[in-house]
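The structure's right below; bear with me while I get my questions together.
A single protein chain has been omitted from the complex, and every remaining protein chain is retained in its original position.
Here is subunit A:
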């Protein structure tokens, strides 16, 4: 059975560290598939104006395109060029919950993420996405500095 490793990217430099660590791990494991995931932070329970709602679908498509083109596709292409089997996924939602859900859906055996980059106040109040992921994930999580 192929081992699947999920790499959670957040568009910052720490994502590169996560990728490097995943490559190293994949090299040690042998037969391994990588899943590069970017979650666009989004909640279904926010308040919006009617105009924002009317434009929402268009914005969603734009957000997915942007995340795919800028973050996921370059990572997937680089990893493929290095000889890894890679799949890229972009989805909206709560970062920790969605990353875990994607991992479970795809039969991932562990998640690798970079260290959190939430701002001070939000981090103190709700904890960072990374902390939430570590606390609630169904599979082992590796946080890379």
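Quick note on the criterion: a contact is a pair of C-beta atoms (placed from the backbone, for glycine too) under 8 Å apart; a residue touches a chain by one contact, two chains touch by 3 or more; residues count from 1.
Keep this in mind: contacts and distances are computed from a predicted model.
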Out of "Formate dehydrogenase", "LytTR family transcriptional regulator", "Chromosome partitioning protein" or "Amino-acid carrier protein AlsT", which one is the UniProt protein name for the chain not included here? "Amino-acid carrier protein AlsT"
For the chain not shown, which residue from A:25, A:78, A:101 or A:144 touches it across the whole complex? A:101
Residues of subunit A in contact with the chain that isn't shown? 40, 42, 44-58, 60-61, 63-64, 91-93, 97-98, 101
